[in-house]
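In what follows, a structure is listed as structure tokens, so that the remarks can point back to it.
Here the complex is missing a single protein chain, while all its other protein chains stay put.
This part shows chain A:
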Amino acid sequence: MTNRWKNISRAAFAAALMLSASYAEAAGILTIGRREDSTTFDPIKSAQNVDNWVFSNVFDVLVRVDKTGTKLEPGLAESWTISPDGLTYTFKMRDAKFSDGSPITAEDAAFSLLRIRDSKESLWSDSYKIVDTAVATDPKTLTVKLTSASAPFLSQLALPNVSVLSKKAVEAGEEAFAELPTASSGAFTVKEWRRGDRVILEKNPNFWQADRVKLDGVEWISVPDDNTRMLNVQAGQLDTAIFVPFSRVAELKKDPNLVIHTDVSTREDHLLINHEHGALAKKEVRQALDMAIDKKSIVDTVTFGIGTVANSYIPKGSLYHYDANYQYPYDPAKAKAMLAAAGASDLKLNYVVNAGNEVDEQIAVLLQQQLGKAGVTVNLQKVDPSQSWNMLIDGDYDISVMYWTNDILDPDQKTTFVLGHDSNMNYMTRYKNDKVKDLVAAARLELDPTKREAMYVDIQKLAKDDDPLDRPLLQPLYQRLPQGHREFLPEPARPLLPRRYGQELIGSFAPPLS
């Protein structure tokens, strides 16, 4: 009976067949499991990581981040010059083609850059307001004038959202393009998008580095449930998957068919403190809270030893990270004394927690216990992520934990958000320090890397002193990829190495092991 049942199902179901017989044909297609499916193929209309991973498979950018994740390298722009005042950038375009065979020109590049700035539907307009004009002076030369000098500008061009799109293809119909782009400038073209299920990509033979792309295709498959996604990898039905729950890593490592990769990520989980709420306005109180928290034990418990305690808002491994930054010691007794001295010995805090998020909920319980030992009463208010975001923007919280991943190589993006004193109220903390504010603005304009690094070290030290934002709780090694039957490591973290799969990593692709 078992055999007959087995035969019937194998004969009838292509999926089962594929697993047993046709590995050879499927060898060139990499299947990657992720939580959510894409939402669009128009890069300017999304700010979601899930989309950016696919954008960087399909579209190329003018300037790329290299595989070390610390330097920029030429992409579709073969080379560039910057005027001494830092206002004019002249890019020389490489000889490259879109997947439909038409040449990629400076006209397309200018179009893409102006579109992300001007389109009503662009979610990135504000980031590109720095662009004054972008003109194709000839088919191979793009001249960009900025409204003011900007050190992070080149880094910003590496963002998948500002990828070079075919002007002709987009203008033929924006909505159709967003559904299924007819021309791609990157390593793969979009063959099919089964909404809610998967994105099927096929190698783009016209890609200018097509000889370095060893895969025939990639399928990004949405499997929302963490356990189901892991079972798919264990059963060999997915080659690899991202977002492995911390709690499963140790067990999955024991599976001889799987390889778990842990990479340094730019994710940091921050403890946000509302500087406008009562005693929290005092620097000493914020420092005392930091000392009352045993960060090491939180990180070890929550990440099962995979994460590390972070000591700067610029994550370890990123440009201008200051490794020698001061770390407040864990000292609940001193914390208690400091709170008493600041007149906050019976501090009561409302902690807004993202309900349903395993990591956030665990951190919340641990923080509540630890702060309790220092005499701080913490009330946990669990709300869904969309609501907690709303409460943070409205300042309707005392403390909360949120995480950040870098979008670009340059530290300016995160620095502006957490310390730039702009409309985001410094990561919603309402933090104010004019010295820090001025330094952030000056560092953006400073074009000499050595001087700039020194400025960022100063910012990190200053922020460490009075803004607990700079006391991120943990920096987990975020991208944990159990590996199925193939040697492949995509780098889905959009901050670093957005181009990896187009090159080296696809280069290391090997046939299935089993």
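Note that a residue touches a chain if its C-beta (ideal position, glycine included) is under 8 Å from a C-beta of that chain, and two chains touch if they have at least 3 such contacts; residues count from 1.
The rule we apply is simple: contacts and distances are computed from a predicted model.
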The chain missing from this complex carries, among "MaoC family dehydratase N-terminal domain-containing protein", "Na(+)/H(+) antiporter subunit B", "Putative FMN-dependent luciferase-like monooxygenase" or "Peptide/nickel transport system permease protein", the UniProt name "Peptide/nickel transport system permease protein"
So one chain is hidden, and I want to know which residue out of A:S297, A:Q369 or A:N390 touches that hidden chain in the complete assembly.
A:N390
Taking the full complex into account, find the residue in A:D42, A:D108 or A:E268 that is in contact with the omitted chain.
A:D42
Per the definition of touch given earlier, which of A:R194, A:K253, A:K348 or A:K451 contacts the omitted chain?
A:R194
For chain A, which residues touch the unseen chain?
5-6, 9, 12-16, 19, 36-37, 39-40, 42, 45, 47, 120-121, 123-127, 175, 178-179, 194-198, 221-225, 227-229, 231-232, 234-235, 237, 383-387, 389-391, 393, 404, 417, 422-424
